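For this view, one protein chain was removed and the others were kept in their places.
Up next is chain A:
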Amino acid sequence: MTENVARRGFLVGGAVLLATGCTSNEPAAAPSSAAAPAPAASGNDQPGTKVVIGFSAPAADHGWIAAIAKNAEATAKQYTDVEFRPVDPTNDINQQISAVESLIAAKVAALVILPNDGQQLNQVALQATDAGIPVINLDRVFPDKLAYRTWIGGDNYGMGVAAGHYIGAKLKEKGVSNPVILEIQGIATLPLTQDRSKGFADALKTYGFSVTAKQDAKFTVETGNQVAAGLLQAHKKIDALWNHDDDQGVGVLAAIKEANRSEFVMVGGAGSLNAMKEIQSGSSVLEATVTYSPTMASSAIKLARLIAQGKGMSDLVENQVPQSITLASETITKENVEKYLPLGFES
């Protein structure tokens, strides 16, 4: 439990680090000293009008989503002028719709929504907007721009590109021709998975490489383990492997260790604490991971607060928060892992 609290402190610190990074040019505060919000250049963090921020996200059956909910709550708690009102997380579309409806009825000042499915939640987000509540769309995008005020999320295509560049450059450097490059996807039917794969393939193409084989797991440790065990059998010699998701990566790494294989380079995805520690130790094939950081939830809460209080982002010229913010996918390697450890989430 104490460890949990300590970790929360870390996450909060990370969130502040990220936010100060984009709103001020002052050197980022050390994570450990981040119990209170670091001062922004413009005084945006000074208490303003009291606002109620509603929050709805899928059930946390996965480390990444669990970190989303935690980060949102931790960030909201930093502000005395924010009342955080989360609704029961659920994986049922129908229930999420009614949860959002209840927040609309409660007349919150702003809504942060990570929908189970953007398409299916679009209607209710539109209702909120029509009722005059600004919607901050987190990650999974609503198809209708009328439905939300601002979107903030990760870059799935960019994640694939980052992984592709790391692997491409590595293999080029080694001078491998016709490398065997494997890919373990998450849930194959999701658009986000398809975007990641496309980015990966496109980046590899610039090196003249292509993916030899890909299989989909289901974002869980167990499916990652099964798929990896099979792929290792199918390919006696592998040059590189990209695994889309660090949560399922625990199972992938277990399979690789069990098969006693170490002839290739592995890159992960998302940026979990486990993966970072593995990269730091340098004891396994996992050399890098490309981020899709759940710190975006912290930033979403900050944006919701600014929008509800009618403030803009202090580093930008505009008076209002931008309509869309796409986070860059960053590549974590042994060289820079130190800096990212506080942002890692527990899978």
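The working rule: a residue touches a chain if its C-beta (ideal position, glycine included) is under 8 Å from a C-beta of that chain, and two chains touch if they have at least 3 such contacts; residues count from 1.
Here, contacts and distances are computed from a predicted model.
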Which listed name, "Isoquinoline 1-oxidoreductase, beta subunit", "Sugar ABC transporter permease", "Membrane protein" or "Circularly permuted type 2 ATP-grasp protein", is the one UniProt assigns to the chain that has been left out?
"Sugar ABC transporter permease"
Among A:229, A:325 or A:341, the residue in touch with the chain that has been omitted:
A:229
The listed residue (A:61, A:92 or A:263) that touches the chain absent from the view is A:61
Absent-chain contact - pick from A:216, A:287 or A:330:
A:216
Had the left-out chain been drawn, it would touch chain A at residues 4, 60-63, 66, 188, 213-216, 218, 220-222, 225-227, 229-234, 236, 247, 250-251, 254-255, 257-259, 274, 346-347
